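All protein chains but one are shown in place.
Think of it as A and B in the order they're written, each chain with its own count starting at 1.
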Amino acid sequence: MSLEKAITVEINGVARELSAPANETLLDCLRRHGQFEVKSGCEKGDCGACAVQIDGEAVDSCLTLAWMVEGKKVTTLEGLNDADSPHPLIAAFLEHGAVQCGYCTPGIMIAAEAMLRDIPDPTDDDIALALSGNLCRCTGYTKIFTAIKQAAEVLRAGGGDD
Amino acid sequence: MTDQEIPYRQAEANVVLRQVGKPLERTDAEGKATGRTRYAGDYTMPGMLHAKVLRSDIASGRLKHLDASKARALPGVVCVLTAQDLPDRLAATDMPGQTGQKRASTDRQILVREIIRHHGEPLALIAAETPAIADKAYDLIEYEIEPMPGVYDTEAALDPGAPIVTEPDNIVGEHKIRKGDTEKGFAEADHIIENTFHTQFIEHAFLEPEVGLAWVDENGVVNIRMSTQVIEHFRFIADALGVPHNKVRILGAMVGGGFGGKEDITVELYLALLAQATRRPVRLAYTREDSFVGHGKRHPFSVSHKTGVTKDGKITALEVKISADSGAYVFLSPYVLLYCAVAAPGPYRIDNVKIDSAAIATNNMYTSAFRGFGAAQACVAYEAQMDEIAKTLGIDRFELRRRNFMRTGDKTATGQTVESAIWADECMTQALEALGEKTAASGPIKIGRGVATYQQSYGRITWFHDTSEAWVGIEVDGTVIVRSGVTDIGAGQASALGQIAAELLGVGLDDVVIYNSDSAVTPLAGTTTATRALYMTGRAVHTASSNLRERLVAFAAQELDARPDEVDLANGQAFVPDDPSKSMSLKDLAARGASEGLERSELAMFRAPFTDPIDQETGQGPVFPDFTYGCHAVEVAVDTETGEVTVLKSVGAHDIGQAINPQAVEGQIEGGALMGQGYALSEELIYQEGKLVSPSFSEYLIPTSMDMPEIKCIILESRSGLGPFGAKGIGEPSLTPVAPAIANAVADAIGTRVFDLPITPEKIVRALRE
Partner (left out) sequence: MLREFELDMPGNLQETLARLPGGTLLAGGTNLLVDLRARREDAERLIWLGNIDGFRDIKIEDGRVIIGGGTTIGDLLRNPAMAEAAPSLVAAARVFGGQMVRNQATVAGNVCSGSPAADTVPPLLSLDAEVHLTCSTGSRTVPLNDFYTGFKTNQRKHDELVTGLSWAAPGPHTANLFYKLARRKGDAITVVGVAVTVTRDGDRCTEARIALGAVGPTVFRAKDAEAMLTGEPLADDLIDSAARKAMEESSPIDDLRASADYRRHCIHVLTRRLLKQAWEDAA
């Protein structure tokens, strides 16, 4: 067994200390520590189900080693669901029925949220580009695009803030 | 007679619906959108072991020896099971949940005892304290496989002297359909058009790989919580373990996609064996590669059509020859083949039909259920053939279809009278209209349009005598509970049941909680397959809710001093619409009822139509409860130099009888559009000597956000189906016409046809050169 190391990381705003061996992916480590909203779909960066943000950038947690997030901020879907001000993406996905089996949803929200910070008024092409690493097999992406555009509108109007 | 003159049966016309038919937020949506929903892979238990399956990496061979002693000696390895450790029991591969029917003798070995018949066939099961130790044990199992000659295509499998994969002759299923007189029909034809169409192996590609957790409880019951479409495999698992049926319980969880790929037994058999052997909780999570090699695929089909038509486009005769690659084990191949044969004429009235079909064993991966279940492959052929006929005759493709569509009251090729609405024409008209103005071609970029219409069954084969149960109860505070074994594979199967109960009991969907997917504590509802969940279980919930409503209304009438026929239930109230003084809350009603000993729950069973099997020689007789009809239309751009295809517009129009939740219906149509687009253009499992050489999402290409156009959905409601409120089914029908519509659009764009899916850029370039 590889040597375990304690890493200090902020997960969804909470300081945590996680113990992990060198060869553990961030995906496995987060799930082992109860972050089950991070999903495992392919473990090789093809599907995006495991997407999380590290310091605001969306990455595949299956292609990230746990040790790499030492001292960083990790955001999962749980982090977008702040009890006081849930992210407008969540309400928009619910309103437009953009969730079916739901397994790709956490990764898609993470990818979409990262895009919306870069591009507040995304075109369909912008959304397509931002989600091309998030496979969804249940929807045809149409409702997901609609929901993301609505969330963008809410955010531009200043919604979603405290 | 025209269709206007034939009254199809219609359910509850002109009823005002308060909950049903509304695009309500599904009961499962919030948990999923916030990440709080627990899927089967998110459950753990103290003391849990981690399992792994060792599989053959070649397709045909003899296991000379297998030695697990080094693996067993590794500290932390708790159990390694090989065929030698198992009694000589088999695992069922037949259709699950049939009632009163004899099971086909198609069972397979659980672990390889001697002969390996397909790539990925399991050799050993490992359970260890950690995943890392299980991985190490995997490497320590020593075995030797002697390769044997295999057979990898269906034609070769029928050659004299071909290796026999399934005794006695590699033919695992045959169906014949005979209607009218095809010789006479061809004699009446002005043209006879013959074409052969091929489809490929494809993968379900649900995002959640197979996963489960099993434990043996204090009563000696093997409990398995897992991702499955079919909790009623508990019986087959019990048979394989050699325990009574009531000693195995399967609990589901929200399923991360199924599409038929979680219809057969997957991890539950291995979990049960390991939990039984170790008496400890065991978790088994397939990797994506395990999933690619570990479950059955969609059958490749070869479908040949020979169609006789008059010069004005009336089809006079149809001969179809079908062969399907069933792979190394039978699984559901005979049924998939039957679906293809029955569907082969499409939604067209053809008086003279002759269909011969065979499913043939090879050493490829076994093939089984996949959304569309043979009927999808049939549609790829019959709708392409319609366009080819139109081209030969010089008749408009859509007009040709209109001249041949079945009407309500017509008989299918098997002689089954269709009693529901057949709105294929209306669906086609609306879908074409929704395509709008045609995009302009530019240089080498050609634009093409295509449609496909279809006839697709919903509900299982009627000689399975399918049933479904549900329980509906009202709590003393007026809230509602629905309990039913139905599995929810992402389409909102559970939520729809809540919407039906809410409608009939006069509450909001928020007031309903649904418990589902537990073979021990929820009434058995059958499988979530065959586009049957809403139809069957929806009817069971409808009956239970209606019976409960009747009792509540009668009691309310007493309380309100009114007649039962004056009382309505809505908005959480029991009331007399014409008399504002007579109303009480459901909460008070339920509490009063409870104190008076009123029964506040109902268990109901819904029975599909029961029939005897069709005649083996003629295929005559009813096969399915009913059919859905619709159309998908697309517009594509084809780069005639590189062969690249861009789908520009995609419209699904379907008569689904009655939408319970239109938003969920749109979800099915949009998802079908995606899956069908992948089927048409980019998805293909490549087997070389039976070995899957593309077991990942970087080689197996399902459409991404950059590949999909905006999908338009058109929902027509004839209220003529057998489901609740006249609903039909949409799960499979939404997929079926998409691939042929795209194939037809590509052919329209380039003026020639690619006859085998997927239509890759390279095939287009080749077709254009020829």
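To be clear about the criterion, a contact is a pair of C-beta atoms (placed from the backbone, for glycine too) under 8 Å apart; a residue touches a chain by one contact, two chains touch by 3 or more.
What you are looking at is a predicted structure, and each value in this text was computed from that prediction instead of being measured.
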Residue, one of B:D42, B:D85 or B:D135, that touches the chain absent here: B:D135
Among A:T64, A:N81 or A:Q150, residue touching the chain not depicted: A:T64
Given A:V74, A:A114 or A:C138, the one touching the chain that is not displayed: A:A114
Contact residue for the chain not shown (choose from B:E644, B:E710 or B:D756): B:E644
Residues of subunit B in contact with the chain not shown: 131-132, 135, 641-642, 644, 646, 682, 686, 693-694, 698-699, 701, 703-707, 760-762, 765-766
Contact set of subunit A toward the excluded chain (per top definition): 1-2, 21-25, 28, 43-46, 48, 51, 57-60, 62-65, 67-68, 70, 111, 114-115, 118, 128-134
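One rule holds in what follows: only the chains that are shown with their structure count from here on.
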Partner subunit B, residues of subunit A touching it in the complex: 1, 31, 36-37, 39-44, 46-47, 49, 76-78, 81, 86, 90, 93-97, 99-106, 109, 124, 127-145
Contacting residues of subunit B [partner subunit A, same complex]: 23, 25-26, 28-39, 41-42, 132, 204-209, 254-257, 259, 285, 287-288, 489-492, 650, 663-664, 666-667, 670-675, 696-698, 702, 704-706, 708, 710-711
